[in-house]
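Following: one structure in structure tokens, then a few remarks.
All protein chains of the complex are present and in place, except for one that has been dropped.
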Amino acid sequence: MDWIQEFLPLSVERINVWIGALCTFAIYSILYRENPFYRFFEHMYIGLAAGYALGPYLVDVIYRYWWEPIRADGIWWLAFVVPFGMYLYFIYNEKYGWVSRLVIGSLIGAYAGLTFQAFSSRYLPQLQGALSKVLWYPPNATGEIYLSTLINNWIFVIILLSVLTYFTFSFEHRGAVKRTALVGRWFLMIGLGTIFGNTVMARMALLIGRVYYLLDSWLMIRVGGG
Amino acid sequence: MGSYQHAQDNWFAAFMIGFIALAVLINIWRARAGRELYIRRIPGLDAIDEAIGRSTELGRPVTMIPGLTAFGVEAVQALTIFKYITKQIARFATPMRLLTANATVYAVAQEAIADAYNEAGRPDLYDPDSVRFLSSEQFAFASGVAGLLQRERVAANFMFGIFFAESLIFAETGNIVGAVQIAGTVSITQVPFFVAACDYTIIGDEFYATSAYISREPVLLGSMVGQDLAKIAFGSLILGGAVLSTVLGADHPIIQLLGKPGGWEPFMEWIRLKLGGG
Amino acid sequence: MEQRTLWSRMMSIDRRILYLILAVNIVASLMARVAIEPDVPPAVRNFYETIEALQPGDMVMVSSTWSAGTLAENQPQFEAVLRHLMRKRLRFTIISFSPPARDISHRLARRLTSEAGYVEGKDWAHFGYSPDIILAIKGMSEDIAQAIRQDVRRAPIQQLEVMQGIKSLKDYKLVVDITPSDTLTAWISYRPANLNIIYCPTSVMAAEAYTFLDSKQILGMITGAKGAYEYEQLLGIVGLGTRFINAIQFSHVLIITFILLGNFAMFMQRRTQA
Partner (left out) sequence: MFDTTQATWAAFWIIGAFVLFFALIPLLQTLPPRGRYMLIAVFTFISGLFFAAEFFLPVNEEGKNILTDPFQRLQGSLQVITALSLGLGTYGLIRLHLRNAVQRRPQWGYSLVLLIAFVTMAFFSVWNTLAEKELLGVQRTPLLERAFTLLFDYTLIQLDATMFSLIAFYIFSAAYRAFRIRSIEASILMFTAMVVMIGIVPLGKFISDSMGLPTTLTDEMRTNPFMLENILYNLRLPQIANWILNALNAPVQRAIEFGIGIGALAMAIRLWLSLERGIN
């Protein structure tokens, strides 16, 4: 009977947990079929998520990076930043909508300009990592090189080149190139298979987390862990 | 391995970026000047044509889904492909549905599909109701699409654009009603599910190549050819580099020069030594 | 009228029955008390060793961008990582690049740190929410006080005790990226040259990161809740990962069984039709 006493929503804390469980069941009701109950909670969810973001936007960004520097540090030119940014909000207006493209253009330009550093830092070390794979016992090796390392290096280079071949488009794939590209697509399937397996695991974990909440917090059943 | 703060960390980066930028820009310029640039016909297009053929035999409708793709480069390219499909099926008067989750994509799609019927010489077949905006919420959109696929028992289902987890629901429903399904996406995490549930999947860069092939748009074609040159350069560097690493050792200054942050200095040092010593 | 064979009936099973099977499987395997030891993969071992190699007082940046949507994957990682950092007596700061991640990580960190006797502002700090990860990393690489200005409690960065001797990201020893979205590539691309990264992705993003492990752009990785379990084993603690692992592996068995079953049913149905 103690369990019933504790289980029922008789304290603030328990009411909260029950509301959490209600939200969970409301969303899961779509698995049975589309219904107004689900629609209600779906719209509530979207509204809450949008409303929540306002706090961090206003205080962590607008206050911290705009109002404070103008007020406390007297950086007056910052005052122009928000009015310029507000041009974005003309986007739905037919007559003045184009001014929002000035801001969007600046943002796109900024990201384009930042791409050069990303290209260098993200891809060139990967290029260097691939082209420094030794294919035979090197003459001046430091440390021991295992046969398995060499085999894996061969595999690495072959797979990388054949998949790259598959993704070329400006010349006709014929003969050996065609076969390489076909093998490339098969190798690609291995990579996609690992993504498949990992994605399934991720999705299951999210569901498990939910069931865990229902069992542990709502029904108060001690769960798992051996 | 470290990272680059500035191009000076290894000028090889500036060289590579310059090479790719030139390859892209020169080819765009060539294409604009009227040169016929070559792009191979990818197998995915044959799969599209086959699916169109089957749906015309059955006489049931064809659906096209750009997923949750927001308006942008991918949406424009997906609509290019949808326009191509519409032109093909217009000749056999097969009905079509295009279902979107984004208001801007919806507006542009309406125009594109009307254009497609005009260009096919069958403006009479265009039904404004065939392009629909269902919902901008992920699962509401997904269940709307699933309902339509089932009600109309579509013969072929084409999914092109950017997809998230909702892709599963489309592919599953399409499979159950026995539709031929072709998907094409740059969202790599969704590709495995498309491969498992569709008849053919156009993967990553192939998506851009498909729309460039169809549209013959000079900027896309030129860029595609330029990117190919960059890929060939990468491939040759990997092949040549691996051989060099094997001969010279993986720590050799030349190998470090080829992309390692901070690889410039040791290389210049090595050159100075070579010149001074020789 | 199509003949209703066993196979065609099996093929057209109501999906709600399938949903029920999955739910029952998960409830049962969560309740089960089977414990199988893991085979800790190199990526997780390296993750652990990287933190172990740090000295007490070293500074670590925890980039925490997950929120409720991926709670089951990222919370076990977050808890285990913070416990490990505090066990090693390391200093750390947290930053979030999505609004809800800010509150989730701040509330969770406050709870975990108070259990371990860590004091906010003295041993750790939270830098709040920053809307653009690239600008934030580039800014912090030069001068944190200028780029962040104040922590979530409005304390100026220069006055925080935890920030003593730390001017920019260059003075940090490590970044731990706990994330369900594409933040890793921003860290790889824009971090200071010699700042190491270890990575806690959701499993969805893990497969794509193996190329970065190979090129040493990240030093270690724990894959979702499953990785958190392996990491918990190395740490010798029982966390959420340990509680979830049975349900994870038995859901895999279930899925594989049903893929095979579905294919078999289709194969048999085709044969009977032909």
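When the chains are written out, they are named A, B and C in that same order, and each has its own residue count from 1.
Quick note on the criterion: a residue touches a chain if its C-beta (ideal position, glycine included) is under 8 Å from a C-beta of that chain, and two chains touch if they have at least 3 such contacts.
As the structure is a prediction and not an experimental result, all values here were calculated from the model.
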{"item": "Contacts of the hidden chain among displayed chains", "value": "A, B, C"}
{"item": "Full-complex contact with the absent chain, from C:V152, C:I197, C:I218 or C:L234", "value": "C:V152"}
{"item": "Footprint left on chain A by the chain that the document does not show", "value": "12, 16-17, 19-21, 23-24, 27-28, 30-31, 39-67, 69-72, 74, 76, 78-89, 91-92, 95-96, 98-99, 101-120, 122-123, 126-127, 130, 144, 146-148, 152, 155-157, 159-160, 163-164, 167, 184-194, 196-201, 203-204, 206-207, 209-210, 213"}
{"item": "Chain C residues that touch the omitted chain in the full complex", "value": "11, 13, 15, 18-19, 21-22, 36-39, 41-42, 67-72, 100, 103-104, 107, 130-132, 135-136, 138-139, 142-143, 146-147, 149-150, 152-154, 207-211, 213-215, 223, 226, 245, 248-249, 251-256, 258-259, 261-263, 266"}
{"item": "Chain B, residues in touch with the chain not shown (by the definition above)", "value": "5-8, 14, 17, 20-21, 24-25, 28, 72-73, 76, 139, 165, 168-169, 171-172, 175-176, 188, 192-193, 195-197, 199, 204-205, 208, 217, 219, 223, 226-227, 230-231, 234"}
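Convention: only the chains that are shown with their structure count from here on.
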{"item": "Pair of chains joined by more contacts [C-beta pairs], A-B or B-C", "value": "A-B"}
{"item": "Interchain centroid distance [CA atoms averaged], chain A/chain C, Å", "value": "12"}
{"item": "Euclidean distance of C-alpha centroids - chain A vs chain B, Å", "value": "20"}
{"item": "Residues within chain C bordering two or more other chains", "value": "188-191, 204, 208, 215-217"}
{"item": "Residues within chain B bordering two or more other chains", "value": "1-5, 9, 188-189, 261"}
{"item": "Of all residues in chain A, those that touch chain B in their complex", "value": "30, 34, 42, 46, 116-117, 119-121, 124-125, 127-136, 138-142, 153, 157, 160-161, 164-165, 167-173, 188-189, 192-193, 195-196, 199, 203"}
{"item": "In the complex, chain A residues that touch chain C", "value": "31-32, 49, 52-53, 55-57, 60-61, 64-65, 68-69, 111, 114, 117-118, 121-122, 125-126, 128-130, 156, 191, 194-195, 197-212, 215, 221, 223-226"}
{"item": "Residue ranges of chain C in contact with chain A within the complex", "value": "16, 19, 22-23, 26-27, 30-35, 69-73, 75, 99-100, 102-103, 128-131, 134, 149-150, 152, 185-186, 188-191, 202-204, 206-208, 210-212, 214-217, 223-226, 238, 240, 242-248, 251-252, 255"}
